[in-house]
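First up is the structure itself, then whatever we jot down about it.
Removed: one protein chain of the complex. Kept in place: all other protein chains.
Chain nomenclature is as follows: A, B and C, assigned in order of appearance, with residue numbering initiated at 1 for each chain independently.
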Amino acid sequence: MELLMNSSVSVLLFGVTRDLTGQSKVSVPLSEEARVADLLSQLNQQYPALAGIRSLLVAVNGEYAETDQILHINDEIALIPPVSGG
Amino acid sequence: MELLMNSSVSVLLFGVTRDLTGQSKVSVPLSEEARVADLLSQLNQQYPALAGIRSLLVAVNGEYAETDQILHINDEIALIPPVSGG
Amino acid sequence: MITLTSDPIDVATALHHLQSSQAGAIDFFLGVVRDNTQQRPVDRLEYEAYDRMAISEMQKIADQAQNQWPILRYTIIHRKGILQVGEIAVLIGVATAHRADAFEACRFIIDTIKQTVPIWKKEVFTDGQQWVNAHP
Partner (left out) sequence: MITLTSDPIDVATALHHLQSSQAGAIDFFLGVVRDNTQQRPVDRLEYEAYDRMAISEMQKIADQAQNQWPILRYTIIHRKGILQVGEIAVLIGVATAHRADAFEACRFIIDTIKQTVPIWKKEVFTDGQQWVNAHP
């Protein structure tokens, strides 16, 4: 898999994050070897309104990711606000 | 209510007790002021096969009765072998 | 609603009785006739009840559950007569605002029914039969 090289990733948004940004998918510029933590801080900078959410997790290719996981350009990345199914 | 005076009571039988006696209702002779315990010993004497049952309770007028409860001739009396509903 | 019946138990009807606009949780327990008891093949079950007392004992259990949990609606349906494998012998349904109450009340009701309600079942095997719990 190709590493990120001053490129950007697409991030899927749902629920409150979609409402706060007004978008269901956003593009986030990231440097090579960026990790989940980098993505989160970049997103919080780009969309200050996200700071009001109780917690934000990241899913990579349909699995919850740790904050130190490295992102790749072809990953399917999603932001997961607090779930409330059931 | 009239007390039992060398009279008899009818006892409803269900499940294993009905099968063992071959009857769904039996008549049991009882003296005046007879109690549930007296009924049970009389029944065991009359139908020795009942001794093989794990436990026998008595219901009087649709309620579980203690062994010292006094029986009256118009009571609806039932023998309750171990229940197994559900 | 408490019912003792010889007719098949219908889950959709029971659900209809449990509807309440305040209900957020419904727990249903179904006791079903299974094809074996400790590996011995079961052909059918025969349920017998002391009707008046079975109903009043089930009512006591429902009253006690309503004292212990904030129950919006409940339904208890017990079947009697001959039941084939796969048929529903008992249905307990409890509707509450929140789910913990529904689970706990439903389980209390079925556990207590099995202890106190004068209903008896005979297991009919391919090679014999026995009244459940009757003998030591």
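Rule of thumb we're sticking to: a residue touches a chain if its C-beta (ideal position, glycine included) is under 8 Å from a C-beta of that chain, and two chains touch if they have at least 3 such contacts.
As the structure is a computational prediction, the values presented were derived from the model and not from experiment.
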item: Touch partners, limited to displayed chains, of the chain removed from view; value: A, C
item: Candidate in contact with the missing chain, chosen from C:N36, C:Q59 or C:Q115; value: C:N36
item: Absent-chain interface as seen on chain A, which is shown; value: 12, 14-16, 18-19, 52-54, 59, 62-64, 78, 80-86
item: For chain C, the residues touching the chain missing from this view; value: 11-12, 15, 19, 21-36, 85-86, 95, 97, 99, 102-103, 106-107, 110
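Please note the rule applied: only the chains that are shown with their structure count from here on.
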item: Euclidean distance of C-alpha centroids - chain A vs chain C, Å; value: 49
item: Intercentroid distance (Cα basis), chain B paired with chain A, Å; value: 74
item: Chain B-chain C separation of Cα centroids, rounded to whole Å; value: 27
item: Set of chain B residues in contact with two or more other chains; value: none
item: Junction residues of chain C - those touching two or more other chains; value: none
